[in-house]
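Excluded from the complex is one protein chain; the other protein chains are retained at their positions.
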Amino acid sequence: MAADPVASLFSTPEMDSIFSASNQLRWMARFEWGLLSALEANGLAARRAASVLEALLNVEFLDLESLQEEAYRAGNMAIPFVRQLTTAVAKRSEEAARALHLGATSQDVLDTALVLQMSEAFTVIRRDLELLDQHLVRQIRTYADAALAGRTWLQDGPPVTLGLKIAGWLAAIRRHRERLDVAESCALVLQFGGAVGTLAALGDKGEAVSAALAKALDLREPDLPWHSHRDNLGEVGASLGLLAGSLGKIARDVSLLMQTEVAEVFEPGGEGRGGSSAMPHKRNPVGSAIILAAAARIPGLVATLLSSMVQEHERGLGGWQAEWETLPQIFRLTAASLARTVEIADGLEADRERMLANLEATRGLVMAEAVSASLYAHIGRDRAHELLQEASQRALREGKHLREVLLEMPEVCGHFSEGELDRLLEPRNYLGSAPRFIARVLGDSNAVR
Amino acid sequence: MAADPVASLFSTPEMDSIFSASNQLRWMARFEWGLLSALEANGLAARRAASVLEALLNVEFLDLESLQEEAYRAGNMAIPFVRQLTTAVAKRSEEAARALHLGATSQDVLDTALVLQMSEAFTVIRRDLELLDQHLVRQIRTYADAALAGRTWLQDGPPVTLGLKIAGWLAAIRRHRERLDVAESCALVLQFGGAVGTLAALGDKGEAVSAALAKALDLREPDLPWHSHRDNLGEVGASLGLLAGSLGKIARDVSLLMQTEVAEVFEPGGEGRGGSSAMPHKRNPVGSAIILAAAARIPGLVATLLSSMVQEHERGLGGWQAEWETLPQIFRLTAASLARTVEIADGLEADRERMLANLEATRGLVMAEAVSASLYAHIGRDRAHELLQEASQRALREGKHLREVLLEMPEVCGHFSEGELDRLLEPRNYLGSAPRFIARVLGDSNAVR
Amino acid sequence: MAADPVASLFSTPEMDSIFSASNQLRWMARFEWGLLSALEANGLAARRAASVLEALLNVEFLDLESLQEEAYRAGNMAIPFVRQLTTAVAKRSEEAARALHLGATSQDVLDTALVLQMSEAFTVIRRDLELLDQHLVRQIRTYADAALAGRTWLQDGPPVTLGLKIAGWLAAIRRHRERLDVAESCALVLQFGGAVGTLAALGDKGEAVSAALAKALDLREPDLPWHSHRDNLGEVGASLGLLAGSLGKIARDVSLLMQTEVAEVFEPGGEGRGGSSAMPHKRNPVGSAIILAAAARIPGLVATLLSSMVQEHERGLGGWQAEWETLPQIFRLTAASLARTVEIADGLEADRERMLANLEATRGLVMAEAVSASLYAHIGRDRAHELLQEASQRALREGKHLREVLLEMPEVCGHFSEGELDRLLEPRNYLGSAPRFIARVLGDSNAVR
Partner (left out) sequence: MAADPVASLFSTPEMDSIFSASNQLRWMARFEWGLLSALEANGLAARRAASVLEALLNVEFLDLESLQEEAYRAGNMAIPFVRQLTTAVAKRSEEAARALHLGATSQDVLDTALVLQMSEAFTVIRRDLELLDQHLVRQIRTYADAALAGRTWLQDGPPVTLGLKIAGWLAAIRRHRERLDVAESCALVLQFGGAVGTLAALGDKGEAVSAALAKALDLREPDLPWHSHRDNLGEVGASLGLLAGSLGKIARDVSLLMQTEVAEVFEPGGEGRGGSSAMPHKRNPVGSAIILAAAARIPGLVATLLSSMVQEHERGLGGWQAEWETLPQIFRLTAASLARTVEIADGLEADRERMLANLEATRGLVMAEAVSASLYAHIGRDRAHELLQEASQRALREGKHLREVLLEMPEVCGHFSEGELDRLLEPRNYLGSAPRFIARVLGDSNAVR
């Protein structure tokens, strides 16, 4: 395939290969082989018919140009594919060609090929999720106690640790791993129903042929064909969309932390990475850009899958065709996003000093809650909150450290010694359950000393 | 609530009530009660503090107007809610009011209230899915052998049975039931993390308070707070979206079958149902209209949930707020759609004679595949297909019955007697595995005959 | 490019070529040429520097593989492109290479290349819309008086004419033509702002260079750079989305009219068109399938463009990248959809007899409104509607013609003679303003007789 620099940013070579026309056609050939075997086993095809097809599974015999032309007129590519395959088989054995595609309809071939492509794609996604998991676990352990400002509504608040932040990412990733396993196992089922889903062309042998075909392709059989029932595919798309959303969240965090004024966490650098054609000093979050772009693009594609579920009767018009490029695109984008996230998770750089410096830079303000939380027992949560709000505003207005302001407020400092106040204002003393939460995510009790 | 005729079409009274402001506020009060109990149990609140709150759980004390005004400035309604609640509790017991909301942040209250509302909503959805299932099972049994044209690409093909068609719907509904059970059990978890998700305001008692709170509200605890990790909510939305898609498919089928020229299957009728202000003779598929509208609207809402997952740091800006009305809307639309589908499934009317008449009306054309499938053994599938294509075109061109044309084609009729041809052309003889597929879906072997 | 049968269904060779990597790169080279000319004219580049670049405008010098690799690390392909271009120019003239890309940033090159690609794409769309317009005008004239059932809520009602139906399509297409002209003229503007949109690297010559560059590329200049303001692109996407929606409406109409039981209007046929691998008799609406699929896919892509408008500061992260494949895809899908609609509009077949037969098949029911509308003067609209509703239901119930029922209802037939009733029940007498509406759309008063 010719290089396409833009397209290559939003896919991976593996996904490109899995969802290439040639791989699709190979799986289509494999379907016809499986069907011929199943027909043979049920006495509906000549003996050894399927073995004739084996030499053609690489689909090198196909004339792609004419296939494309016929597909334009036929509205799908299974029809010309079956025609060309029949000719190729017939050249080798007229008898073998006789039963080719018997009982099947175009959508049987196309849907089952899609299922088999998805099976390959899931393997890739699963592997990368496993890798991502490992990298994240390592980073959590490294930064379990590295305090930085917690941030809400894009404003600094009391401290969290970078390990806790990453533990939040990991917990989401693990939910996605389970979710995708379910979606995969639901979706990887045979499609085989013939013209209208009754397998009528096979007389009373429909069930037997179907079972043999499923076995040949190593797929589960559904209770009945699902030509116009696309919920399983929709679920695959939605599950990948959910994953892409969580990856987007990670990229948002990283890119915000990487801002010049924050400068706490960085994507891995390296030669030629994130440069700018205008600004020589730049180090752009290029991985995050792709991940965020994927998170922006996939929701619309999932919406297409969902709205296309309204398919007519036994096999639909328009809705089915709307899926053809959409689902592969979701896989491509997710894979690209995931690969970038793996890179970031692997090579993440963090500047602990800067994190602390940023915490200090608010002059105690982000610790206001710590003081308020210690005051509540004396004066109630509500009054404590009010006082600290007042103190915070004064500190801001007068350019003072919160400590200084508090020491001048008797209703506050009457309850603490200066030493106690200092301890309250120390970010590392105000991490609450962060270590426990990390331990829960990691599933080990000795995660953090 | 004032009547709103349009809004009422896209929701149900139950869902309106579950996602009403007042119900939300009641659950928010319940959260504060649960928290106060948990604090009490851990020595962080005065004894019997929670019991003071019990009288306020109906939230009648709230001044909604001022709450709405403050919410505008505060950006969310938890802040004024907590303020008003604190005042109300303090009137009864200053001591009890002291620890109110201690350790929690606005999002803890709002998210947990949402979770509890969703729990109610899932109960409704589950009940209606169970009802739908029962009606569909009944209709499948009634129409298991009622033949009608299978239709693909909006063109008539060989016959299916109405029972098989409905079995396809049911199989999808059952997949949705499982899917929603998973989504529900993932989503119904406590949210409790305090300002930045560390529960730092509770010192070393965060975990204990959290556990007690979860128990009080009968919710599972997550490993760590999920303030900016919204995959579980996205999954709920997506799962409902998938369901709505399948309901849309049912409505599409019904409304197409109800077309004047088809007239095979009908929504239940009744006084004032589906009339037209201009056309006195009309019986419109009004239930299908709502179901299709819901199927058209939900995908965009799901896309919003997915794209809003990219939330910043410990608690996000914009993405979280984008969910507030979106998820309830998805529940409302799905419930309205489901309620209409239950009605249709319950009262579905079908005209068996018309089904057969429509099958006959193509003068044998839809049975072309049956002949072709019987010929393959003699002349190969490909050649058989070609011959029948030729015969079909001639039949169309010359306005003849396919039977007549075939009898003039020696390559075809050389292989069959007239009687055999008649048997081949009889739709009810060409239902293939339909009965078996129905039996598999119903899970009983004596489903049909 | 290798054949890709599926992808080819959702694009056209022209659009593939316009939005190919190589065409994009050629326009990028053209941008750099224009810039060099402009710099030269302003004394910022060596004399005749631009002319050196002319030999390279075919971008054959590029090493696409390494460009793709570098793009992965750089996050966009302009950086490696400029590098390779600089090297190629420098080989010819070191002096000419000096000022290459001076003052520009990657996004300037990429955005302006996109604008120039869009300019080509709009030419294609405009041409096909003109063609479509002509075909539709022809069909309107042909079928201006061809009566068929008007259909609402998928139920037959009083008659319209096929010409009127097509006039509705044409009126929409003409609105789109105006809309797209506006969108095009807004979007075809230069992008040139340098690193942060100030053209600071050009000192006080920014404006002059920008003006010269715009002139060289034959583009309008905006008031200021629009790196992170993407409304014009969004408008292009939305306008194409609106067009695709109207094309989808046409395809829906055609495919519904083509249903076996309706059989009034058909897509053009032809060798290999719309066949089925299982059903020899089928003639599938393959054009409609693609048009409907495009109408299902583009809305999600438009949503992506809209939600990606939230771009950060001077140049955004993620949102911009999300557009890269999305906007070209919208063009591709729209072009494929439009080409298919042109084919259908050109070769549309209609069966006037079947239209009338379908109108008759309801035994007068669809004419109920005609009777009711004539009764109102005697008994009021409301009562007339009620009576006809009653009559219609009786006709249905008893399998009678509406005429027969009405003749038995004194409150109705007291107002008409039998002859008058017959005239009322004749569909061709009840076309109201259809001829006038057609004439208005066609803009000629002698459109119909």
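The letters A, B and C name the chains in turn, as written, and every chain counts its residues from 1.
Following the convention adopted for this analysis, a residue touches a chain if its C-beta (ideal position, glycine included) is under 8 Å from a C-beta of that chain, and two chains touch if they have at least 3 such contacts.
Nothing here was measured: the structure is a model prediction, and the numbers come from that model.
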| item | value |
| --- | --- |
| Chains in view touching the one left out | A, B, C |
| Of B:E325, B:E398 or B:D444, the one touching the omitted chain in the full complex | B:E325 |
| Touch list for chain B against the chain that is not drawn | 1-10, 21, 24, 64-65, 67-68, 70-75, 77-79, 82, 101, 104-106, 109, 194-195, 201, 248, 251, 255, 270-279, 284-286, 288-293, 295-297, 299-304, 307-308, 317-319, 321-322, 324-326 |
| Chain not shown, touching residues in chain C | 75, 83, 86, 90, 94, 97-103, 105, 150-154, 157-160, 164-165, 167-169, 171-172, 175-176, 179, 182, 186, 194-203, 206-207, 210, 222-232, 234-235, 238-239, 241-246, 248-249, 251-253, 256, 292, 295-296, 298-300, 302-304, 306-307, 309-317, 369-370, 372-373, 376-377, 379-382, 430-434, 436-438, 440-441 |
| Absent chain, residues of chain A that touch it | 149, 151-158, 255-256, 258-262, 274-286, 289, 299-300, 303, 307, 358, 361-362, 365-366, 368-369, 372, 385-389, 391-392, 396, 402 |
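The rule is simple: only the chains that are shown with their structure count from here on.
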| item | value |
| --- | --- |
| Centroid spacing, where centroids are CA-atom means, of chain A and chain C in whole angstrom | 32 |
| Between chain B and chain A, distance of the C-alpha-averaged centres to the nearest whole Å | 24 |
| Junction residues of chain C, two or more chains touched | 255, 274-279, 284-286, 289, 299-300, 303, 307 |
